Every structure is written in C-alpha cells, then in structure tokens.
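What you see is the complex with one protein chain gone and the rest in place.
Each chain gets a letter, A and B, in the order it is written, and its residues are counted from 1.
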Amino acid sequence: MSLSEQLKKDFSTLTLALMAVAIVLNIVVGQVVSTLKLPVFLDSIGTMLAALLAGPWVGGLTGLLTNLIWGLISDPVAAAFAPVAMVIGIVAGLCAKYGLFKTWWLAALSGVIVAVALSIVAIPVRVYMFGGITGSGADFITAYLLATGRDLFGSVIITVISSNLLDKIVTALLAWGVVKGLPRRFSARFSRAEKVISVN
Amino acid sequence: MGVSGDHKDTARRASSDAQLTRSLYIPGSSWLHRLHPLTKLSYAASTALIVFTAPGGGWSAAVLLAASLLLGMLNGLGRPIWSAFLRLAALGGMLLAVHSLFNPANVTPLVTWGVLTVYREGFSYALLVLTRLAAALSASLLLVFSVHPADLMLALAQAGLPPGAIYLFGSPLLLLPQMQARAEAVLAAQRARGLETEGNLLQRMLALFPTIAPLIYSALMEVEDRAIALEMRAFRSTHRKTSLRRLDDARWQKVFRWAMWIAALGVMLIGIWWRLNG
Partner (left out) sequence: MAEIDVHDLTYTYPLMQQPALRGIHLSIEKGELLAVIGANGSGKSTLCYALSGLIPHFFRGNMSGTVLIAGQDTQKCPLGVLMQTIGVTLQNPASQLSGVRYTVYEEVAFGLENLGIDPSKMPERIERALGLVGLSGLEGRSPYHLSGGQQQRLALACALAMQPKALVLDEPTAMLDPLGGQAIIDAIKALNQEGATVVIAENRLEWIAEFASRVVVLSQGEIIFDGSPQNILTAPELPRLGVGWTRFTQAAYRGRERGLWPQDRPLPVSLAQATAGFRQVVMERKMAHGLQNGLPTDRADFARSVVDQPTNVDVRLTDVHFTYRDGVRALQNVSLRIDAGEQIAVVGQNGSGKTTLARTLNALLRPQQGEVWVGNRCTALYTTAKLARWIAYMFQNPDEQLFQRTLWDEVAFGPRNLGYPAERIYSLVEKALAAVGLLEEKRANPRDLGFSGRKRAALACALAMDTPILALDEPTAGLDAMETEMLSNVLRQLREQRRTILVITHDIDFVAENLPRLVLLHNGHILLEGGTRNTLAATDEWMASGLHPPHMVRLGNALGLAKTYLTPEEFVDDLSARG
C-alpha cells in the first residue's frame, strides 16, 4: 500500500471525527474537573481515549493538536508543551497495544508509565524554556527542592513526576472504564478497542 | 457576500462569533490585520525559534520583544498585549523569586533581607528566561489577536495542508461551546438524580465518573454522525478541492516569509554550533 493510501486508511473519516471530538474532550473535561475542585487535571483524557480506540499515532496526534489549538485560542504557552501531549498519546497507545489496558490495575500501571514517559520529554522543555517554573503551585515544590541543594534538573524531575502521577493514573483508569462500557456497535467500529474489552 | 474575504465580512462574522469560538481574535482593520495569516504565523514561529536558540544572552530576545511590542502598539493591540502579559506576571514573579534565591549557581549576592539573599546569577538567569518567554509570547499574540481562525485555516489550506489536517485544526474550535453546554447539562442531570457534587472530597471523587462519563459517551456516539456528515459533504471525493474565498497575498510577504524562516534556521544552526563549542 502506498503511503498516501496507508494514511487514508489509518486516518479515515471516522478517525478524523474521533480526533476532533477527542481534542474537544481534552479541553472540556479539564474544565469540568476544575469545577469539582479535585487535585487532578484530566486534560489528556481525550488523548488517551483516542489512543485506546485508534492506536498510538492517532493518540499522539490528538495530544499534539490539542496543545497547538489551545495555544491558538487561549494560552500560547501551551503550544510549547505539544510534544509532551503527543508522548502521552503515543505511550498510552503502545501500552494498550501490548495489553496493558486489560484490567483496571494494569491500566493504572499504564498511567504510571505514561507519567514517567511524559516527564522525560517535559523536563527539558520546562528547564530550558521556562527555567523550571510554571507559575503554578508546583513551583513551591521546585523551590523547596532547590533550596535543599538539588540541581535544577533534578528538582524539576521530581516536581513534574509527582504532579503528573496521580493525574495520569486517574486518567488512565477513567479511559479504561469508559472504553469497557462502550456499546458493542461502537467497539466494532474501532477494532483496537478489542484490546481493552476482549478479556472479560 | 464573502466571496472576496473582505474585512467587512470578517468583522461582521467576528462580532457574532467572538464568544462562540472563544478565540482570542480581536476584529480590526489595521495594517497588521491585513497581513496574510501565514506571514504572521511565520513571524511567531521564527521568533520562538530564534529567541530560544540564538547564541549569547538575551539580546535577540530583547530586540524581538521590543519589535513585537512596537508592532502591537502601532496597530491598536497594545492594551490586549499588556493584559495578556499580566498572565505572565505570576510566572515571572515565581521565576525571579525562586531563581534569585535558590538557584544552585548562585554565588554573588546582590541584596539581603534577613534570611533571604538575592543573588546575581539567579536573578540574571531568571531575567533571561523571562525575556525569552515574553518575546515568544508577544510574537504569538500578534498572530492570535489579528487572525480569525477561519482565515488561518483558509491560509493553511491554500498553502497545501491536507483537508484532514484542516478539519482537525478547525472543527474543535466550533465544537467547543456545544460540548461545554453539554457538560453543564450532564452535571445538571446527575445532580437531579441525587448526586452530590459539592460535598467533601470523597463525594466529589465519586462524582467524577458520573459527571464525565455521559459527556464522553455522548461525544463518542456523535463521532459517527460527524463522520457521516463529512462523507455527506463529499469530503472524501477525489476532485481537486476549490475554495469559495481567497486571501490576498502580496509578493513581498512571500519573500519576507522565506527570509524569516531562513534567518531563523540560520540563527538556530549558529546557536547550536556556538553551544557545542563552548
């Protein structure tokens, strides 16, 4: 199959529609969560869902575009973290591909893996572009770690991982729960959803 | 009637849509507004590239920051840009505080208040980062304030970006308010079933799935309808697509865009070389 045909197959109209919806979910669910005042963001739920339903590349692209679009409409700073969002999608998709979303505790494990993977990409961006500071509450952690003698890189690593761990675990669990509860005819359209549902 | 992409049409559209798309677009007809969207996009992208890779200290950043601010003020965007900068204030404050006080490379003290000592190395580092961020931000604000998302999409489409990508960039903006309204509706429906959403932490955590899952499910169910809608509009037809509207583009802008990209890449390469060689 030529490249353009392969692209057309992978990015069928249905996949495009899925990505558009997933991008919006990323933004909207994050807003809902902040009204509930919970210590998580859940702003990559759409990315993970896209990854679970249509594979790592679709998930990665969803994450990337979410940040770029968010940068366009609300906060240009978010665009800088587009690669991070992309990694979330790719890693979640790969975890699903290798069976790591079959049970809820495996899903939680995938969340951990995603948190670590995204930190690896986020930290250089954080440190180099932003001097390790984000303007959020996590900066106090960074400040504390710096004050106790750690170097900037190390401080930021710890900050990023700790603030993302809970969020990504909860996101992964939610994504797992949602895909498990999808109606049959929907999971028939997205063959990769089988990897999540098929076991039970 | 919207055939030539004239500004009256854009302005009329924008006034009813500003709230709808929630974009940062500010309608206007300044010189900046009339530039081709890709020119502004190239400016923002190459500025970001330059300020973060240029050799030496923050000189390139400072210069570009001044240039962007000047361009903004001359074209009526001064006030919005300053308001956006206020959002950087928290970030800037933390940057200056944390690094002046705690940066590991701090050696030379500047000022001391009781227990806290402000050091020169940390302070200048923080200032450098802040200048770079401000330069990148102001350039991208020029883009975002003066380009309506529809025009940006049109420009990208004319430049050859595949229709699928255009769809992915453009449709979330329009879907957003609808989805937000639905999120509120879900919240209302579940509360009407007795779900407590304002209680203690445990209650709020238990409320998470019931308030989010219906939103996600209904959004996913709609994916099929949206895909059908695209098919119904012959999205997948193999004809060469035409466009109702065209954007005006001047030759000097095309040349200028190329120049910016080449300059940015050049600076980036020099910067990499400079860093590798001490």
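Everything that follows uses one rule, which is that contacts are C-beta pairs under 8 Å (C-beta built on N, C-alpha and C of every residue); 3 or more make two chains touch, one makes a residue touch a chain.
Nothing here was measured: the structure is a model prediction, and the numbers come from that model.
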Pick from B:Gly92, B:Gly122 or B:Gly170: which residue touches the chain that isn't shown? B:Gly170
Of B:Ala90, B:Met221, B:Leu247 or B:Leu265, the residue that touches the missing chain is B:Met221
Considering the whole complex rather than only what is displayed, give the residues of subunit A touching the chain that is not shown. 20, 180-186, 188
Those residues of subunit B that touch the unshown chain are 1-3, 9, 12-13, 16-17, 20-21, 148-150, 153, 163, 166-167, 170-171, 174-175, 177-178, 182, 185-186, 188-198, 209-210, 213-214, 217-218, 221-222, 225-246
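Please note the rule applied: only the chains that are shown with their structure count from here on.
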Using the touch definition up top, name the residues of subunit A that touch subunit B in the complex. 11-14, 16-21, 23-25, 27-29, 31-33, 35-38, 42, 45, 49, 61, 65-66, 68-69, 71-77, 79, 128-135, 139, 142-143, 146-147, 149-152, 170, 174, 177-178, 181-183, 186, 189
Subunit A-facing residues of subunit B, complex: 21-24, 52, 87-88, 90-91, 94-95, 97-99, 101-104, 125-126, 129, 132-133, 136-137, 140-141, 144, 149, 152, 164, 167-169, 171-173, 175-176, 179-180, 183, 187, 197, 201, 204-205, 207-209, 211-213, 215-217, 219-224, 226-227, 230-231, 235-236
